[in-house]
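Removed: one protein chain of the complex. Kept in place: all other protein chains.
Let's look at subunit A:
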């Protein structure tokens, strides 16, 4: 770096974060600052935040590309005179390929585009899954969009829209994928392009797809609509493989029997026995012994809805809506369910009300009735504990004759 000495003196606090063993984001930024005045000013502004202990980005910012209502997060410096390069520093969300797989050529194309039209800084990836191109100006948004679409990339979601769906690595490299998570994620993304690009919902809506209950994309915590793979029949047991594990010193009592949440698995020193009717498919025994224990063959997914962060009414996990659904292309059952949910949410959701909060306000029973799904004991941890019941049915006096 030719101007190392110069830039060091500009950011003494951030320079402390060049030290240490974990890869440094300051190094990533400094390397771009050499050629991008924009990044140098953003670094100087960040240094000021480290001194002042507060952000120096102005509130909000509404920018975008023609034809879309989302995909770009506008950002402006609150001190543009002091940091002219940081005056505009918008983020472009680019829809990642399912499972975050790339060819090096595709990744180089993205690098070339963003080095030409923006800061050359990225987030790989945003929490929802998008490729984040971190920092460009309003004038460059249309040119970036053209260059991206030319190479086969489209924008992801933002605002009160369907956000970019994401999925775990699935059948591409996991023996526990209960359905084709990548295909489902890809299919939904393409089927609902309009819902992603043109916000039409009361608030944001996220879909995440995990191949098994290990939930490697945290669908249950981070998606309004959580698709989590499961199976209906028996765990497949290979007793010989289990004995090999034991011969190598593993202890099924410690790694499975004592940890089973429903005491459904047993080991008598020779054989694994599983009470599959009482198994809740938590994955612990399978996680511990992947060569000996495998999920069943009757496969599909549990659909759960409503997860969200605290604002406004408190954080929620998704809860069971459909205990088991088979997932075969073209996923008509799943799409029908999604569209039914969106209809009810459109009709009844208030401004900025996540679907989980609508279910809370409306009551899950009432919500189920409106989307046409029968109540199922698996939807609750336990039946209600209070007697404050709204009854639909009652007798008029005349009925008693």
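Keep this in mind: a residue touches a chain if its C-beta (ideal position, glycine included) is under 8 Å from a C-beta of that chain, and two chains touch if they have at least 3 such contacts; residues count from 1.
Quick note on the criterion: contacts and distances are computed from a predicted model.
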Out of "Na(+)/H(+) antiporter subunit B", "Tyrosinase", "Sulfite reductase, dissimilatory-type beta subunit" or "Cytochrome d ubiquinol oxidase subunit II", what name does the UniProt record list for the absent chain?
"Sulfite reductase, dissimilatory-type beta subunit"
Out of A:87, A:174 or A:325, only one touches the absent chain, namely A:174
Determine and list the subunit A residues touching the chain excluded from the picture.
13-14, 16-17, 19-26, 28-29, 31-32, 42, 46, 49-50, 52-60, 66-68, 73, 75, 89, 91, 95-108, 110-111, 114-115, 120-125, 127, 134-135, 146, 149-150, 152-154, 164, 166, 168-169, 171-175, 177, 180, 182, 186, 189-190, 193-194, 197, 213-222, 254-255, 259-261, 280-284, 287-288, 290-291, 309-315, 317, 350-352
